[in-house]
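So the structure is just underneath, and the comments pick up after that.
One protein chain omitted, others in place.
In this document, chain identifiers A, B and C correspond to the written order of the chains, with residue numbering beginning at 1 in each.
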Amino acid sequence: MSADRPKLFLSDNSASVHPAIWEALRRADEADTPYDGDAVSTGLDERMGEVFGCEVAVLWVATGTAANCLALATMVQPHGGVVCHEEAHIEMDEGGAPGFYLHGAKLLTVPGEGAKLAVADVAARLDAIRDDVHQVQPHALSVTQASEYGRVYRPEELMALGELARTRGLGFHVDGARFANAVAHLDCEPIDAVGAAQALSFGFVKNGGMTAEAIVFFDTGLADVARYRRKRAGHLQSKGRFLAAQIMAMLEDDIWLANAHHANAAAQEIAGACGNRLLHPVEANEIFVTTTQEERDAIRRQGFDFYDWGRDAARFVTAWNTRDEDARGLAKAIANL
Amino acid sequence: MSADRPKLFLSDNSASVHPAIWEALRRADEADTPYDGDAVSTGLDERMGEVFGCEVAVLWVATGTAANCLALATMVQPHGGVVCHEEAHIEMDEGGAPGFYLHGAKLLTVPGEGAKLAVADVAARLDAIRDDVHQVQPHALSVTQASEYGRVYRPEELMALGELARTRGLGFHVDGARFANAVAHLDCEPIDAVGAAQALSFGFVKNGGMTAEAIVFFDTGLADVARYRRKRAGHLQSKGRFLAAQIMAMLEDDIWLANAHHANAAAQEIAGACGNRLLHPVEANEIFVTTTQEERDAIRRQGFDFYDWGRDAARFVTAWNTRDEDARGLAKAIANL
Amino acid sequence: MSADRPKLFLSDNSASVHPAIWEALRRADEADTPYDGDAVSTGLDERMGEVFGCEVAVLWVATGTAANCLALATMVQPHGGVVCHEEAHIEMDEGGAPGFYLHGAKLLTVPGEGAKLAVADVAARLDAIRDDVHQVQPHALSVTQASEYGRVYRPEELMALGELARTRGLGFHVDGARFANAVAHLDCEPIDAVGAAQALSFGFVKNGGMTAEAIVFFDTGLADVARYRRKRAGHLQSKGRFLAAQIMAMLEDDIWLANAHHANAAAQEIAGACGNRLLHPVEANEIFVTTTQEERDAIRRQGFDFYDWGRDAARFVTAWNTRDEDARGLAKAIANL
Partner (left out) sequence: MSADRPKLFLSDNSASVHPAIWEALRRADEADTPYDGDAVSTGLDERMGEVFGCEVAVLWVATGTAANCLALATMVQPHGGVVCHEEAHIEMDEGGAPGFYLHGAKLLTVPGEGAKLAVADVAARLDAIRDDVHQVQPHALSVTQASEYGRVYRPEELMALGELARTRGLGFHVDGARFANAVAHLDCEPIDAVGAAQALSFGFVKNGGMTAEAIVFFDTGLADVARYRRKRAGHLQSKGRFLAAQIMAMLEDDIWLANAHHANAAAQEIAGACGNRLLHPVEANEIFVTTTQEERDAIRRQGFDFYDWGRDAARFVTAWNTRDEDARGLAKAIANL
């Protein structure tokens, strides 16, 4: 069977569900409290607090888009704006969800290498906004950890961005759709990978989960607002116990981190074969590789599945379940181009 | 074990997940196409079309609230209104979600026995709205099948409401959180239980599902809009294959209908013991029973779990997995009051 | 000429513009600072502060609808609600503007005689809202002074409502489209006619103005938010000096109050002739009079212009420029029915 199984580097969204999740879902089926009143949902704050070493409030939701937007909605008034990278997921790939959830607040975009924001660039963008009613004033800063190009913010970078946000009176949000991969790369305490953020969208679906993501509020007061907004957005699932169970399962025994380490290692295996074809240094689980159409065809003929990235590149994404032989095989295929 | 298991009449949201769902989720785990591109997601239109005997377009979402609001958003402009019952779920229990999804459109409420709308009452409400810009104009009509009090619209009632909607230029939406129970009660073709609606929120979670509800568009053009709105609302799950699988599993072998028949039968068992304590005729799977606090305490001491309904009544909800002995036991407990 | 001039009791919106307004507009034409930077705009805070005997912040806008909604938007989050009378202008006659400005927040309506809210009724409505995410939570209370039926809240009624708002954590807004008429009726200090409101929509257009209304913020911090919202709503006029001038002119020499006294006196003249035909006690400048269609036809044949109020009543509105002979004439016409 394995021979026929696709060699998947399309997206970590394509990966299957981790066994621990299945077990947790089965256990959840024995609970019966609707919405978020079950013991696992209410226990997430404590367990997640242990991960981060501080008090937090956790809300489960079904998608990263909902997580990002609900988190930002607690920091941004409708007449304000969110400073983010010009290639941030919230700007490019969420179908206008921030406009919906933030009631028309504006994304104020900033360029930066590898889809990462530099303090100086953010400061320059903020300085260029006249402090009058004719221009949208910034209310929050959002960064993606790891970035849309698989780059990871170092703790000191996050501290500097957080300090900038604080001094300018902005909320600070981290889109962590691949937060686990960032922590695995940094090999640091989770709290150091999130800086002084008030809220983190902590992704689990790409990392072996099925249908649950977490919003982690470090400013727990914001969670009180987000709870109303979650219901209002149709994201308070009536059998929420099945979402809580997934998150709890990932946190138990640090499966989230082990899965990310695995995916990152597979990415490193592949990156090692790419030489100066790499569009971006590989730090998490995405590899962007300069290739011609012919080259991509050649790779695909060997059974590898992945996305074109524009005309001149390919994007490969590894996952918690990427087989070692597939990673090695892809590395070899690229090396042979 | 059974002896210790709670005798649950709290909510059908408390019910466990049907075995067929578990099997389908396992199969879905072998698929790998992100979002809604998998074979099961794309196959829902055809399968659901067979259920209703006509062309439909189906979108999965996580909650009934999202289903209702995304459906209505295709029919109602932000400056318009939705005519609905004053005790409709969208008015009372969705945390203002319609205001969010419809961008401030107004719910125009109408009274009616058993949370059902009568044609004459709807017409009177419409007639009272001046056709000028100072008043919010109705854009859609929404009914709940079965209603919030477990009452079922008969096919001819739906036809009359649909005709009224059509002649007044209104969209027509059916909130079918318990649509299966309505169909089971009517013992009719599913299409006759939904009338000439343009969209149906077809609930599965209360009926043995885990995390998937369906929006069924009979006006398939509306689905093209709803797809963008779903993404924008953060409801396009990246592993949507797990939602599609649940809906497909329920449709196979008419499990949805079998489950509803079971729940309805259990409700009838209980209702038979209630006499004139019944607040509403029992047609679906909810039983509202006039009781004193002392009487409810007495029932609870026998191991039954349920909600108070105000000060003077109890609400009992049966489910696909209500055990016959529990239903009989509850009937006996009520009869003995 | 006078003989041909219509005897207008249609609406105070039909009244002409007071001479002092014209003079002020001419003076404004000599200023040249765009938006709200002119000396008159910036001087409104001080002048209005003298009227109310406390620090205030004033924003001009073009309409009462904009005033109401911008004021409420500073107090109500999109997921919240506004408690108001079921016949309040914001509920009935603003084309859904609150839904727009408050981003889908809900109006939570309460009945009450004469379109006035009683403390007990408001408290009962608040008590009926479950404190959970499924129900829209109240964020503000809004009352209309004078009410939609021309009834005036007494200072002690406002204090009680304000105290209720305060203890329940609600903002408190007064829609004063006819605030001047209320103050004139009460013959009190203006501040006593507004209670502990955080914001007042202070109407001038109905009282002899042309195109300017004021939002008076007693909680001046709210004005800082409202300024951004005003621009965002397209209500920051580039020649705002012409709006500021109107408000300032009305405040000078208490023209606003003199105009209201005149209108109220005319209303009393008419009310005196109505006997038990009055639907509501006449306290401001509106008179609702039970009449048959034939009776209304008879009055109209004598040259009086007014609106039907449903099938069985007429609404007469007096204004700053209602001629004494017209008021006497109408009184006589009614007495002769």
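The working rule: a contact is a pair of C-beta atoms (placed from the backbone, for glycine too) under 8 Å apart; a residue touches a chain by one contact, two chains touch by 3 or more.
Since we're looking at a predicted model, the values are computed, not measured.
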item: Touched by the hidden chain, restricted to displayed chains; value: A, B, C
item: Residue, one of B:A160, B:V225, B:L278 or B:L337, that touches the chain absent here; value: B:V225
item: Selected residue (touches chain absent from view) among A:P34, A:G95, A:G112 or A:G195; value: A:G95
item: Those residues of subunit B which, in the complete complex, touch the missing chain; value: 77-79, 103, 133-134, 137, 225, 227-232, 236
item: Absent chain, residues of subunit C that touch it; value: 6, 8, 10-11, 13-17, 25, 29-30, 32-35, 61-67, 69-70, 94-97, 99-101, 205-206, 210-211, 228, 231-239, 242-243
item: Residues belonging to subunit A that touch the chain removed from view; value: 78-81, 92-96, 98-100, 102-106, 133-136
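Everything below uses one rule, namely that only the chains that are shown with their structure count from here on.
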item: Between subunit C and subunit A, distance of the C-alpha-averaged centres to the nearest whole Å; value: 50
item: Where subunit A and subunit B are represented by their mean Cα positions, the distance between them in whole Å; value: 33
item: Interface hub residues of subunit B, defined as touching at least two other chains; value: 94-96, 99-100
